[in-house]
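Reading through the structure tokens given below for one structure.
Apart from one protein chain that is not included, each protein chain of the complex appears where it belongs.
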Amino acid sequence: MIQFILKNISMSGLIWLVVLFPLASSAINFFLSILSSRFGFRRVSSWASFIGTMGPILSFISVAIIFWTLTGIEGSEPVAITGPLYQWFGFGNWQVEIGLRADQLSQVMALVVTGVGSLIHIYSIGYMDGDEGYARYFAELNLFLFFMLVLVLADNLLLMFVGWEGVGLCSYLLIGFWFNDIEKARAGKKAFVVNRIGDFGFIIGIFLIWNMFAGQDVIGANPFSFETLERNAVFLLPLATPICLALFAGACGKSAQIPLYVWLPDAMAGPTPVSALIHAATMVTAGVYMVARLNYLFILSPFAMNTVAFIGAGTALFAATIGVMQKDIKKVLAYSTISQLGYMFMAEGVGAFDAGIYHLVTHAFFKAALFLGAGSVIHALHGEQDLFKMGGLKKYLPGTFAAFFVAALAISGIWPFAGFFSKDKILWEVYSRGYVGLWAIGFITAGLTSFYMFRAVSLAFLGKPRMPEEKRAHIHESSVSMLVPLVLLGLLSAAGGLLMLPIEHYLLPRFAAAVVNNFEPHKNLENIFAIISVFWAVHWAIVAWIIYVQKPSWPVSVAERFRRIYKLIHNKYYIDEIYSLLIVRPIKWFTEFALWKGLDKSVVDGVGVEGSPLVVMLFGNVARFSQTGLAAHYLFFMVIGLCVVIGWIVL
Amino acid sequence: MPLIAVLGAAIIILLLISWWKRASGELLLIMAVAALCAVVMFSWNGLLSPFTVIDVGFPLMAAFDNLSYLSFIILAIASFLSLVASYNYVKERGQNFGAYIVLILFALFGGMIMSCGTNLIAIFIGLETLSLSAYALAGYNKDLASGEASIKYFVLGAAASAILLLGIAFYFGASGSFEISNIRLQVMNLQAEVTNKNIFLLSAALIITGFGFKTASVPFQWWAPDVYEGSPLPVTTFFATAVKAAAFVAFYRIVSSMIPVTGDTLMQAFYVIAVLTMTFGNVCAIYQDNVKRMLAYSSIAHAGYIMIAFVFMSRDMIAAKEAMLFYLLTYTVMTAGAFACLTMLKRKGVNHELTDISNLAALGKRSPWFAFAFSVFLLSLAGFPPTAGFFAKFYIFKSAIQNGFVNLAIIAVINSLISVYYYMRPVVVMYFGSDQLPRVSESTDEEFNYSTAGVIILCMILVLILGLFPNAVLSMIGM
Partner (left out) sequence: MIPLEYFIAVGLIIFLLGLYTCLTRTNAIGILMGIELVLNAAGLNFVAFSHYNGNKIEGHVMTLFIIVLAAAEAVVALALLLAIYRRFKGIETEVVATLKE
């Protein structure tokens, strides 16, 4: 079979197919959704699910074939490029072309994206069953996968940006998938706005690169292709720090790092498989991927590298402390995602790009498993997400429990599960490169991770059931289509550790520029560290178990004693409030009054009335003058404008 | 030739409707469209042949270079889109379609003269032909708003033309000629005489005012929101696309000849105008509940982006021309598409336009194609890759940075980020329901109407083509 395909399709054709399958299935599903609005959704839903899952699966198979073929060729780097499909646009003697590139890094990413993506699509069949927008859901999910693959496989920065914006758009559509719900539509908007702040950084980075290359003797026609960038990184040296910081701002937006993380917890309003795919396994790791992809740029600027490392570490700790206090099961996972992404950035910041990507892979497995498990719980409880209204679900959902438990072990870094290998690798790299402070933060965070994960496990699955009687009777294990992906992901998160050496080995040539020191491998010290961190994690897991299962009354008394701290953490450090005070409110004031919607209206709407009277008067007057509707006034302003222009130009 | 085609068609249609009262709308439309096709064809041919300067007779000095031909094409496309989209609109309101076509064609003729004239008299005559038709077009509907739009447009427009005329007078006084190209010869002469230079700068200021008005840039934009809101939808399309494009092209011609004389003074003035224009447009658009008015403010904001090309014009004339033309083309296509979408919204028995945002509620569910198309246009206006709007912005910002205006580009990028907020609002409403709206939702049921739907589909294809294959168009502009 594989032989047959290889004989008839060239390698570049195969790479194109990877991208085209999801696009095609998305297009078909879009038509189906139009049909469903005419003929009712039940008629088309089986087709929609079949086509919607076939796209990702075929795409996964293509990636796998590419991977095997390329690794099978002895003695050459496993890199394949499609070459330009056509010239996108050109300025002067520079051409930006559309082309894809499958090297070690993008192959690993594409395998994860399509693999986990396929599983989550299969899961969605059961989860979204009976939803009115079934076909539309698959259309959007497939479209997301298409853009994600474009992002991953793009051979130049601009095409990557197309994917980058595309995934943002799809994420926005999918967060707000269940429309008619204000809260959800708003959450989508928040994600969108915050991401645009990050994109601003990305664009500025692109412009700066362009500017640095201008007038230089750049080798290669396409200034944005990764090959050219890698070869000509030297030219960027003078502005390396601003470029990297701007690009990293983009990564922060997409990967929810401080200070742009606020959107991710709110993004949990979408369907759970969406959270699993987009807001845990794939899209949010795009920032990590971008930094790894541009590693040769980042290592030019030690300052930028340190920023990445410290922001990563800070986010890891910060999000973990918030995660400890969340009541909503999905919110716990959201903060945990932010925290784990922080780990990845920390690893990249110290130069251990391979460790960061490896953690990305294992994280995709166990976080997808956790989310799908949570989805299964929520599905079984008919939409209940509050951890304190669950409990004892082990009895009702054994399969889900097993997968969730294994994934929790994995994320906590307990041997021999996947998370242990990746997390330990990161911690060790951080320590051995001399960042002891960061290592300590990472270590503490590991404990917290273990604590909040097992808090969630204990509250949801162990102890006594706390849901209402009548609900208990309806609890049932999820359907096969949901359980199979869940179990598979559970297995992957259990066995992911086996992938460590192959992946690291495979990726290393990509990060050749970043491997700087050949420090002595202190095998003993490393082992000791590993043992200590396993004990540390287990200890916190047991603490969580004791607190939330054995003595359910403890949390209350603990909260009583440390009321201030509890409140602070419980309110997410008031970050949302500070944001709204410093950024959202002023903008609102400005626009409300600059437009002069009338003081009455703003009083009625209750927006920004408490703004300082001076600001109100200032903007109010300026704006009331502006669009009065009186032609005479407009004429007057025009004359004033004329005077200003004359004054400016002549004098 | 393109000019003759348009003028001929306009006069023939005018005669036809005055002699043969029962001439059907379709026939007239087909004739007008044929004329527009002829314009595009001749311009295309013209692009491929060597450029000429034709002296048509004293006042009408015209240059037929790629700038004029490309602007002919843009103008013809803009007129085509607004004409075809208006067919049903005008017919439903029981108005005279023939006169409407004639007015549009005369306006187009004026616009074309503006964009190819190399002589200030020609440009001014073109501008007045365009404006007088535009005043009448603004008042074409029989409701209050339309009348108000026309009178406001007229009063302010006439004042702006008068100021422009005074500017031309001083220009004439300073340079001794109406020729635009002639002015370069006078540079040395001017530098010798200080008074002359001051008169020249005065004329520059007055001319900037006149064209600032037509292009709706701050501080001469006051009329735009009201007039755009009040005018009939297809006419608004025409104002936002064709009128603006013609004004920008003529402005470019004049400014390009002034720059060697005035140097950085003009550059700084344009810098401030560009920043103010885009900021004003974007900030005001945020809380608009009327999509039409929102698009009017957005049109001001886009004028600000185009003004960036005028800022770096003193450094790189060619790049400014290319960036401006590409931006005008994409802006024309996406704005025409967005307005055509609004034209589609209607309800049985209701004759006024349904442009309030609440009318879009849940359209994503009821008519997915429509919602999809409208979203594409809005995304393109917001500058999302890989739509046309992204490249237009990218190209302009990139040229600005290359010419050393990094701060300006950063301001522009921030502005386009703000703009995303209000462009996404209609999308949110279409796809995510209407609960958050302040007003009671009036739902609409859109009857299918082929001419407008055709325009929408055409615009959508163009937006995607310009986004995915911008190189073809860019290389054409750079020919």
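For reference, chains read A and B in written order, and residue numbers begin at 1 within each chain.
By definition in this document, a contact is a pair of C-beta atoms (placed from the backbone, for glycine too) under 8 Å apart; a residue touches a chain by one contact, two chains touch by 3 or more.
Just so it is clear, the structure is predicted and the values come from calculations on it, not from any experiment.
Colleague: Can you pull out the displayed chains that the omitted chain is in contact with?
Modeller: Output: missing chain touches A, B.
Colleague: Among B:149, B:261, B:413 or B:474, which one is in touch with the chain left out?
Modeller: From the options B:149, B:261, B:413 or B:474, the contact with the absent chain belongs to B:149.
Colleague: Consider the whole complex, including the chain that is not shown, and state which of A:480, A:501, A:546 or A:632 touches that chain.
Modeller: Touches the omitted chain: A:632.
Colleague: Could I get the residues of subunit B that touch the absent chain, sorted low to high?
Modeller: 58-59, 121, 124-125, 128, 132, 135-136, 139, 143-145, 147-152, 154-155, 158-159, 162-163, 165-166, 168-170, 172-173, 176-178, 225-226, 229-230, 284
Colleague: In the complete complex, the non-displayed chain touches which residues of subunit A?
Modeller: 595-597, 623, 626-632, 635-636, 639
The definition used in the following text is that only the chains that are shown with their structure count from here on.
Colleague: From the C-alpha centre of subunit A to that of subunit B, how far is it in Å?
Modeller: The separation of the two C-alpha centroids amounts to 40 Å.
Colleague: What does subunit B use to touch subunit A in their complex?
Modeller: 151-152, 155-156, 159-160, 163, 198, 201-202, 204-206, 208-209, 212-213, 218-220, 222-223, 225-226, 262, 265-266, 268-269, 272, 283-284, 286-287, 362, 364-366, 368-369, 372, 379, 384-386, 391, 397-398, 401-402, 406, 409-410, 413-414, 417, 420-421, 424, 428, 431-433, 435-436, 438, 468-471, 474-475
Colleague: Which subunit A residues qualify as touching subunit B in the complex?
Modeller: For subunit A paired with subunit B, touching residues are 30, 33-34, 37, 86-91, 158, 161-162, 165-166, 169, 173, 176, 179-182, 184-186, 188-189, 192-193, 196-197, 199-200, 203-204, 207, 210-211, 214, 590-592, 594-595, 597, 605, 626-627, 629, 631, 633-635, 637-638, 640-642, 644-646, 648-650.
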